[in-house]
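My questions all concern the structure below.
All protein chains of the complex are present and in place, except for one that has been dropped.
A, B and C label the chains in the order they appear, each numbered from 1.
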């Protein structure tokens, strides 16, 4: 399997054009969080903001707004129980990430369906965490014409693809993905995460066991959302998001036994500058 | 069009007099925030506090007080639904900034009218974001005798001046501004923002596309409010506020792909010291 | 008038004894905050904690507990509407500071009376801000046998002592203080703050106009409380608290146009180490 090369970062993280506006860098909607999992919404949102997304809105339960406002005043909020507001937000967003800390209540199930039923070409839907669990348990078909990115860890992929971890071979993964949605991207999170898209598969060499801690996946989801919002949906964009997440973590891990998601998030603007062409031309 | 020179900064950001009190540095009222836009109130308030304003009060919805207290314990709060308290706060403030994250509900509309109806000479009213949208949609006349500063981005200016972006030429902007209020200052936020006042127009050369992210305008509004509170209403004061906002952002952008509003805010006290005469005499 | 010498700092901030416990460093009760003034409670509490107080409890309105917990997890909270809990807290505290952000409602008035009626020798009561306004307006006699420290700024002292600012001469201040309570310490906050106690008066030379910003007094109150809790009630202790507050502010002001209270608070542990005998013997 091919490793993703670091050179992808400067190809993806292009310098911004002088005459550009926040609307040029994506409208991201992150549908996340529930009473017991408020932190996941914060981490995903904060990661999207720090990765440079133009406008970030979190749809969550209102009891989490204060923590979100406090940690990321740059983001907006909406109550995901408000169907009309939510629908307007979905329709007007370029990237919708759903799942971190969402739980598997009937409200959460309804949210997953609403997203899949109301998105279309030119939008990207990122399915993570609880959203994947719900799709597996409810056997919800991935019928949207939007671009789809799924980011399961191995246990979630087992449920989604009906593939025990030991049987998660490249060919089995391709077959299961084909079965779920021919055009979806699969980001399979594991030691050396793999990315599947159409007939291509590649692998991340970066990453370290200091990343084995709660919230790491929520953070990755936010970065992928931010990257697609800015750089467009493509295999390269998603690969670059994974790579920068792990590269920052590797750097932190040199001096930190555990790599906290919030520490990775804080470093995003600097690492992106370093890899963007602006920097590489210096 | 003339560029605003950096020399304006030391002219405006004067060293404070030894025997002075917080009352000498402005009483700022920031009317901002609503259920879904709590972060805007935080950023505008925090910017005003970090820019050196003497006393800063946020009028907002009480559900946002906890986030405001946590992020900026230096600020006071009032509930903008409490008409009497609000009126007292408006009357006793030297600078009233209204709009960031306010939304366009009937409550918000009432707040805009209350401000315009209850301010007078020697006060400054800064109209931003939702306040400008409301003024445009409700055709509210800008009849206060207070100084007026409007800070629309191009889309807001389009609605306010009835000028499509491509027709936002200098002469059209002057004409529209004259029509809205002869004595108002227009800060037109764009790539190289422009400032219009009476027959003068100037431009900011500083600024970068890393600033194209949510919350950047709320932050600018807070800095303008803080500057007018301390240095008095003048074209120079407003120009200096814009300039320092962009200069800090440019410095950050050298090493940060995206320039987060909260990062700019944190740097304000140091950059102001650098440009104040105290520093330049060293 | 004599200036307070920096040498007082090493005399007061003694190195801690190896075999000592948090109970040796004061039980501080800070009665502060109300719906619109939550930040004052945070700043006073945070200052007390950072100054080294052993145990700090804030009595406030419960709607402020989340912001307090978030900013200063080291502090405990109680609801000041709960009379029994409050009384127990007052009785078991060595230092009670009342006033920052308290407001002047009937609840606040009741709190001031409760403190004055339920404290005794060996305790210290610090009266600040709203507490002073209430004492002036309600003509509440300062009859407690506890040590009393009052920390008015000139406007509060005017109301309390019935002395217009221009008439706040040393001899008038002594007379008014004698009239209020013969044994109270008066900290008169102004450009070069003055401390009156019995027949002594001294002055702080440190301090700068960058400190002219909201929350500065709340912070000083917290430091005084923390210092008395650790080093005992004395003129020297109070003088040292004032001095370190201004010395840190002066250092910050060299590079910061405005000196934010929260910036001073963060520096307390380092500056105290620098002046404690442990450090000076190095």
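As a convention for this text, contacts are C-beta pairs under 8 Å (C-beta built on N, C-alpha and C of every residue); 3 or more make two chains touch, one makes a residue touch a chain.
Keep in mind that this is a model prediction, so the values were computed, not measured.
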Omitted chain: which shown chains does it touch?
A, C
Which of C:13, C:223 or C:264 touches the missing chain? It is C:13
Among A:35, A:105, A:172 or A:200, which residue is in contact with the omitted chain in the full complex?
A:35
May I ask you to list the residues on chain C that touch the chain which is not drawn?
13, 16-22, 24-25, 49-56, 62, 65-66, 69-70, 72-79, 85, 268-270, 272-273, 276
For chain A, which residues touch the unseen chain?
35-40, 42-43, 46, 63-64, 66-67, 70-71, 153, 191, 208-210, 212-216, 253-263
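Note that only the chains that are shown with their structure count from here on.
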Quote the value, from 0 to 180 degrees and to the nearest 5, of the angle by which the CA atoms of chain A must be rotated to coincide with those of chain B.
90
Take the average of all CA coordinates in chain A, do the same for chain B, and state the distance between these two points in whole angstrom.
34
Can you list the chain C residues in contact with two or more other chains?
66, 70
